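Only one protein chain is missing from this complex, and each of the others stays in its spot.
Presenting chain A:
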Amino acid sequence: MSNTWQTPEMTKRIARRHAAEKRFRLAGLTAIVLSLLFLAVLLFIMLKNGLGGLDWAFLTGSDATSADAAGVWGALKGSFLTMLVTLLLSFPMGVLAAIYLEEFAPRSRWIDWVEVSINNLAAVPSIIFGLLGLAVFINTLNLPRSSPLVGGLTLALMTMPIIVISGRNAIKAVPPSIRDAALAVGASPVQTVFHHVLPLALPGILTGTIIGMARALGETAPLLMIGMRAFVATPPGGITDPSSVLPMQIFLWSDEIDRGFVQNTSAAIIVLLVFLLAMNGLAIYLRNKFEVRW
């Protein structure tokens, strides 16, 4: 034996470590394969059931009482408008809140309390946001029920804490030396943030935003509360018209007794997944575009 310096105990331990290493790799691989397998089965079933129904009439039509005539356009447009409202509200608000908390807020008990509240807000079940939306936007402010405006407002409440949390982490990750550098040449704190810190934090903020938006896109529970489960046969003309959204349409169709809606449900799921993928793709593109290496 070449390793004459090894004691038998040592040899035994090394062998045990190698075995543990192998076991870990196997376990990790199994975890990945299982989850991917699950996704593959899901995709396969959806494509098998839904691909047949995915034609031009389906993509351009709106909800109807007969499965043949029903299409996804109304819900798709509703989802798009809702997401637009959500993004336009939650992104600037979330980023501004993150910047303020991270860069400007004085360390005080009040700010600690705000931080805890925002973290808790991100963990609140979505149905509660629906109730809040119903009480505030519809019953108090009298905004139009079932509209992308109210849906977007409600989902923005839900998405904002996610953007704040990821935004703060991204801002925190910018090295303090960059702030020092900017301040030392006479940049004001606001210039320091907007010229130097924010551009460097943007990729991280975008990642958080897309996670929040993806969650909002797939959300149904809060939209049930604000009446977006109504049967809407015409696509919304604007953000104040009654409308449905994709996940809600899927939910409604999956409840139908008519067999024809099974195909519609699967086809709508495919549309929703494509929408999600497009959103994620855009996010990755933007992230790479803004990524600064140093």
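FYI, a residue touches a chain if its C-beta (ideal position, glycine included) is under 8 Å from a C-beta of that chain, and two chains touch if they have at least 3 such contacts; residues count from 1.
Note that contacts and distances are computed from a predicted model.
Not every chain of the complex appears here, and the one that does not is recorded in UniProt as "Phosphate ABC transporter ATP-binding protein PstB", selected from "Phosphate ABC transporter ATP-binding protein PstB", "UDP-N-acetylglucosamine 4,6-dehydratase (Inverting)", "Octanoyltransferase" or "Cysteine desulfurase family protein". Only one residue in the set A:L153, A:A182, A:A201 or A:A283 touches the chain that does not appear here, and it is A:A182. Set against the missing chain, the residues A:K22, A:K48, A:H195 or A:K289 yield one that touches it, A:H195.
Panel shows chain A; residues 106-107, 175, 177-188, 191, 195-196, 200, 292-294 of it touch the chain omitted from the view.
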